[in-house]
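Removed from the display is one protein chain of the complex; every other protein chain stays in position.
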Amino acid sequence: MNIPFNITRTAHLEFRVTDLERAKAFYVDVLGFVETARDKNRLYLGGYEERDLYSLVLRKADSPGVGHIAFRVANPEDLQHLAKLYEQNGCAIKWIDEGFEEGQGKALRVQDPSGLPIEFFHQIAQRERLLQRYDLYRGAHIMRLDHFNCQVPDVQKAYDWFTQKLSFTCSEYTVSQTDKLWATWLHRKQDVHDIALMNGIGPRVHHGGFWVNDQLSVLKACDVLAAAGMVSSIERGPGRHGLSNAFFLYLRDPDGNRIELYTGDYIIADPDWKPIKWDINDPRRATFWGHTPPPSWFNDASLVEDIQTGKFIPTTEPKQKDRPDFVT
Amino acid sequence: MNIPFNITRTAHLEFRVTDLERAKAFYVDVLGFVETARDKNRLYLGGYEERDLYSLVLRKADSPGVGHIAFRVANPEDLQHLAKLYEQNGCAIKWIDEGFEEGQGKALRVQDPSGLPIEFFHQIAQRERLLQRYDLYRGAHIMRLDHFNCQVPDVQKAYDWFTQKLSFTCSEYTVSQTDKLWATWLHRKQDVHDIALMNGIGPRVHHGGFWVNDQLSVLKACDVLAAAGMVSSIERGPGRHGLSNAFFLYLRDPDGNRIELYTGDYIIADPDWKPIKWDINDPRRATFWGHTPPPSWFNDASLVEDIQTGKFIPTTEPKQKDRPDFVT
Amino acid sequence: MNIPFNITRTAHLEFRVTDLERAKAFYVDVLGFVETARDKNRLYLGGYEERDLYSLVLRKADSPGVGHIAFRVANPEDLQHLAKLYEQNGCAIKWIDEGFEEGQGKALRVQDPSGLPIEFFHQIAQRERLLQRYDLYRGAHIMRLDHFNCQVPDVQKAYDWFTQKLSFTCSEYTVSQTDKLWATWLHRKQDVHDIALMNGIGPRVHHGGFWVNDQLSVLKACDVLAAAGMVSSIERGPGRHGLSNAFFLYLRDPDGNRIELYTGDYIIADPDWKPIKWDINDPRRATFWGHTPPPSWFNDASLVEDIQTGKFIPTTEPKQKDRPDFVT
Partner (left out) sequence: MNIPFNITRTAHLEFRVTDLERAKAFYVDVLGFVETARDKNRLYLGGYEERDLYSLVLRKADSPGVGHIAFRVANPEDLQHLAKLYEQNGCAIKWIDEGFEEGQGKALRVQDPSGLPIEFFHQIAQRERLLQRYDLYRGAHIMRLDHFNCQVPDVQKAYDWFTQKLSFTCSEYTVSQTDKLWATWLHRKQDVHDIALMNGIGPRVHHGGFWVNDQLSVLKACDVLAAAGMVSSIERGPGRHGLSNAFFLYLRDPDGNRIELYTGDYIIADPDWKPIKWDINDPRRATFWGHTPPPSWFNDASLVEDIQTGKFIPTTEPKQKDRPDFVT
């Protein structure tokens, strides 16, 4: 297989929010995301470790949801190769002008075979990195975007697409009781994932995962949110995932969009890494410490936009009906 | 009020366990309690910071429960004064010979007005303190016993007894919707509590609280228990209590006896400390981060022994029927 | 011994600073002390855990140094008993009017037998406690004042005074090669010390020790100071003391006054606590990890004011010439 493009990593995520100032209070004032730019309808946010101008876009809309998720490619000409690949496979594509998103070069949006709205770009304005500006750290010390987690009705099909056509590699995966693929963690950069694909009603984006440096940053997020009167945003955790080994916390923003604070997975530098297999009902898979996630964590996820109309893509039921035993 | 004795602090707790080796695997092998002595029917355990020979006694019995809870007094002659006080108030007392418990001097046991089996002693064998033997630290790095938490049917009566007769001081308390005392945190040593008294079916001991040095020790307890196949011992947490501000984890030993790992409360050095009042339905009181405790945490507690017969003291229903809103 | 007063704890410290705004930038803007009051010549600061209006006073003066150190007493009438004691022992005393220091009741200042300027008071305005206002935490998360550390020429004499006349108790101490008392850690509240007395040129105040909740707060102090361009304020540490077991960091404010960030000692609830003895040349005493302190840490300390004239008390050489081996 000779793939003429190089997707390097997860780059940004666009959430629809109904009230920009209310969203800003949550993300910036309390959690400590850095506001790096804004235009009439959008706030651009980032973490302390990043150089890209932003990794989270909050866009004013009349309902919550996800506008698109974005990956960076290594070279400008990769975009043409990707456009060709998606078109050849019957997917809608759309070119985005330079500067349409703040500081970003020409970009390609596609509706991928699972219906996910994905953006690819190469050029993005750089900003001063704040990694060592400890005097500016606030809130939960958000460092960088780490990954996306998406629900799709046919996870095997999505897995095949990402691994065979886009050259993603599997780090860990979950199988159903009948040994069919139920969820998969795929990466381009060398950690556990850039994107996780889970069997479920889809296409939907379950959450965007943001990296924090240590477990205490996760605990501090809880303390800060509770002190600020935003305790209801804490949906699940803190706890440890068996799969990925990460220490996690799931939060719902004021519109219900979900983010994960995530730390403590591991580096994968071997191209021949043997993926770790988990059974769907291994009690340590989802929560190493045995806590049952709340039903909302299994049921709720964000609708995603049609890249052409801006309306939500209709969802379909998952092919596999298996759910973990411990969900009612 | 002139009180002729000086109770200094929480000293030890005796759990009944049905299988000493199974209990040892939980407390010593996994959590890292230090085994300091044993006799035919008892294991004596302690933490790294303590000098007393032990702070937790595991006694072989045919069912779980609590044998007694113990406080240390400042002077040997305090025991006589305490015996007199309890007898004058119609409570059963019993003298325990020196050496009956390993390394301990003559002790007084009483069945207090709430029915709790309480031991007082002054003399206890000292052991090498392991505080700076970091090379020996294991498991959850248990430092010392901190407090007892008990359920009593008449919390106002128990509060009056402990504060007026034994000179305990209140640090924080909870009131019911009708502004009646619902739970109270009382101390002799200068932290939030030596004993908490909660309205509930009683007399029962809800848990013994052991101090760990930091939040990561609590998280490590979860990791170690999960890795050792004891994930079912994790009942509630980790999380932060609003009341006391402590970071907590509740564990059930293989017999169902409950301990808390506890850290991060505060020192109270002012005799005129103004107690902090909490409403029973303040959502941040029990769990600052908003998590609902499992029903077992509210319903289960250990029966306690009659100091004379060794049989369990019958329990009665609490006088107040209020329960926090969020418990079903 | 019947002592008719009750000193409860370390309460506040007054530093002389030559530039209030420059000092504020260090203490408030970078380290995160809370500014709670100010008057023409003084800034009043405190930590997140405290209820007293302040625990650190920065007073405008033409040179650095210490105005006074202060202890709180349990009852207003304790002040008269203390005045009598000091007067009977030939010490200068001075009554301070209510409100002279912001929010404070009538106070007694004394020049103690070692020449230290000490204030005693009972009444102090209370403020909202910020312990659970995690949304306001900044910098190094300073929680509360913990202790004073003073150098005196005759440490045995100072020890006798504090223990016999003021009822302080010894937690740990250091002896010289000839087994004479070289330094002593004394407490009224139940942790390792309210005041440490070290053999040295005196009377001088070596540092005020402020409590932080965990080791990471100490490390964060270093990061924040370095990021803010104040790296030269870091004098010694981070490291662990053998004596007290505390994790420490010593900082010099822009005027050279010294504070310690301190965490991880232990509770002492037993009146019959057997003090821990250290040899002056035990390499683990001062720095458990073996690092040599810089000469400035041994040589520099703050001059203290004459309570009557406001001029500095002349210092004298210490009676004992022993110094730890590893200091040049």
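Note that the chains are named A, B and C in the order they appear, and that numbering of residues resets to 1 at the start of each chain.
By definition in this document, a residue touches a chain if its C-beta (ideal position, glycine included) is under 8 Å from a C-beta of that chain, and two chains touch if they have at least 3 such contacts.
Being a predicted model, the structure only gives us computed values, none of them experimental.
Residue B:223 is the one among B:35, B:223, B:306 or B:322 that touches the chain not shown. Among A:121, A:210 or A:288, only A:288 touches the chain that is left out of the view.
Within the complete assembly, residues 215-216, 219, 222-223, 225-226, 231-232, 234, 238-240, 247, 283-284, 288-291 of subunit C touch the chain that is not shown.
Along subunit B, the points of touch with the absent chain fall at residues 30, 132-138, 214, 216, 220, 223-224, 226-228. Contact between subunit A and the absent chain runs through residues 6, 8-9, 49, 72, 74, 126, 131-132, 143-144, 188-191, 213-215, 242, 245, 264, 266-267, 269-272, 284, 288.
Here is the rule we use: only the chains that are shown with their structure count from here on.
Using the mean of the Cα atoms as each chain's centre, the chain most removed from subunit B is A. Centre-to-centre separation of subunit B and subunit C, using mean CA positions: 34 Å.
Of all residues in subunit C, those that touch two or more other chains are 132, 214.
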